[in-house]
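All protein chains of the complex are present and in place, except for one that has been dropped.
And now, chain A:
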Amino acid sequence: MNKISKIYTASSVPAFPPRPRNLFPVWLAATLAVLWLIVHDLEISFETLVYGVADMGEYFSRYREPDFSDLSRYLELMGITLATALWGTVFALVVGFFLAPLAARNLSPHPLVYRLVREVLNFMRAMPDLLLALVFVAALGLGPLPGALALGVHTAGFLGKFFAESLERVDQGVYEGVASTGANFPQLVMYAGWPSILREALGFTLYILDRNVRMASVLGLVGAGGIGLALHDTVRMFDYGKSGALILVILVTILIIDYASAWLRRRLG
């Protein structure tokens, strides 16, 4: 008699093997406990937040009437900020492009190279760009160049890691298909690796560009030029009208970048 199609009566249905242990409730409880301990320990008071809402409303209302009399200068400053972000992103892209294949576990020519490059990328990511900008401003003087460099170094760490992880997710078969022809490491990277992750890589790069535009606006505060410096000055002089206008220029620019990158991704998908 055929084993699989055996007919079982209700009483003789075999029991399931023991259910695997599910630890999710334990982890959830532990996480909640840690969160509560933090609130308790840091004396975070939600009451302050409730009382503060009215004050915050009053403060933000001061920005009600933006003053656009200096718009052409703001746009020029925004242009400088955009250029800084763009150069930072290009720098990150180039560095990430060369380091990512070495930091992908399944491609890296040697485990030591893999570890080393991973650590370099971790280091770049761990250095805050504000700190890097301070260092570069001290070394290179005021202006957009130290800003671009700071953004580039910091985000190269991100792009390198993102690209490397995308390269690791590519089906091993695709690498084997190209490797089986006798292709060497650079050929494997160029023919199996990059074409397979092109779309993802573009998405990451556009995200980093978007992030760099926002960050470049802040970097002006430490002397790296652009619109941030202007905003810094107007906020310090309690010039709410001009500050409001500057904030709106930044917001609109970021919105445009967001839509443009979504459109570009659709086009190239």
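By our rule, contacts are C-beta pairs under 8 Å (C-beta built on N, C-alpha and C of every residue); 3 or more make two chains touch, one makes a residue touch a chain; residues count from 1.
One rule holds for everything that comes next: contacts and distances are computed from a predicted model.
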So which of "Molybdopterin synthase sulfur carrier subunit", "succinate dehydrogenase", "Phosphonate ABC transporter ATP-binding protein" or "RNA polymerase sigma-70 factor, ECF subfamily" is the UniProt name of the chain that got left out? "Phosphonate ABC transporter ATP-binding protein"
If I consider the whole complex, including the chain that's not displayed, which of A:N22, A:S72 or A:T181 touches that chain? A:T181
Residue, one of A:G79, A:P109 or A:P195, that touches the chain absent here: A:P195
In the complete complex, which positions of chain A touch the hidden chain? 2-3, 171, 173-174, 176-184, 186-187, 189-192, 195-196, 198-199
